[in-house]
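All protein chains but one are shown in place.
Showing subunit A:
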Amino acid sequence: MWRRSASFILDKRNDTGARPDFVSLSPPQTTASTMADTLQNPNAKVSAYYQTRAAHHGVVTSDWLAQAQAAVGKYSPESDVRSSSSAAADPGSGKPFSVIDEFNNWRKQPDLAEAVAAIRALAAVIRSSEATTMMELEIELKKASDSLKSWDTTSISLTAGCDLFMRYVTRTSALEYEDFNSAKSRLIERAEKFGEISYKARRIIAMLSQDFIFDGCTILVHGFSRVVLEVLKTAAQNKKLFRVLCTEGRPDRTGLRLSNELAKLDVPVKLLIDSAVAYSMDEIDMVFVGADGVVESGGIINMMGTYQIALVAHSMNKPVYVAAESYKFARLYPLDQKDMAPALRPIDFGVPIPSKVEVETSARDYTPPQYLTLLFTDLGVLTPSVVSDELIQLYL
């Protein structure tokens, strides 16, 4: 299978002259993705969101990254912008480009959520902006936000995070100050605060959910959510005795990765294939999932398989808890599974499939709110109907 070693990436770089970030996930038979065009989504068939997550979940550590960067530090002028980890944007290049660069810069850390990276990038846009009026600044911000959103239209948390940031920041009463600079510094302050809250959201959620994990409980986890991992890590640190059942999570193999992480924490883990969820449901006390996005009805959009698990849990009266940061609240309202923007992900079955056979490649599904018990967010422990309340208050 794919082994991402620094030398492999460097070889590829020397061959095609491209950046190491966008390692293609498509099976070897297809043509090589356009790695040179780094400012667009390289492979339109695969949702970039899932590509990123997979790229992170390969063996990419920060030392490797630093090593790779250092190795190509002399290669292209773009790397100068990349290697500067501070927020200074390059005034020479066009504004939208530097937002994407900034964004990619932040995104490289595997622990940082995409939306938080976007929020940080937008905060950097404000800081480095040369606008002299509030209107100009807002327009600039809007353009940057749009370009970030268009980079990957299938990522809900990215869109939601950008929209919420815009609302939160431009709602400030600082916009009425006469002095533009003080208004701007107020904006920067709010932007930083929003970035901080979003960054710390995981810790807050982990602390809030501790009350719900009791000694001797069995938790079913689906998908590799960093928030859920944080929750379980904190529980383990608090010396709680519990065990975790992970679904395999085909085709991403999220269960394998998660069980790896949990084994490191000395938490008893049991792996299930996805079809074994109903079989094991009676020994389970609660289901814990993360969310790609939380929609206005209070339902969640998450990795394929979440809806199934929620249905089984609901019919067997087991609570389903969702751990999601508040910047994932999106103004979407799907009525059924097909009512969302499609996010496709090629599946490798291991054997060649005849061309006449269609494959369902959607990567995510929608779980309606009646199957969810509680949402753990940085705003507190909420019921699904509160999501709309929060959105109305922000957008009204």
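Note that a contact is a pair of C-beta atoms (placed from the backbone, for glycine too) under 8 Å apart; a residue touches a chain by one contact, two chains touch by 3 or more; residues count from 1.
Quick note on the criterion: contacts and distances are computed from a predicted model.
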"EF-hand calcium-binding domain-containing protein 9", "Trafficking protein particle complex subunit 11", "Translation initiation factor eIF2B subunit delta" or "M-phase phosphoprotein 6" - which is the UniProt name of the missing chain: "Translation initiation factor eIF2B subunit delta"
Candidate in contact with the missing chain, chosen from A:G223, A:G249 or A:G298: A:G298
Contact footprint on subunit A, counting only the chain that is left out: 296-298, 331, 333, 335-336, 339, 369, 385, 388-389, 392-393, 395-396
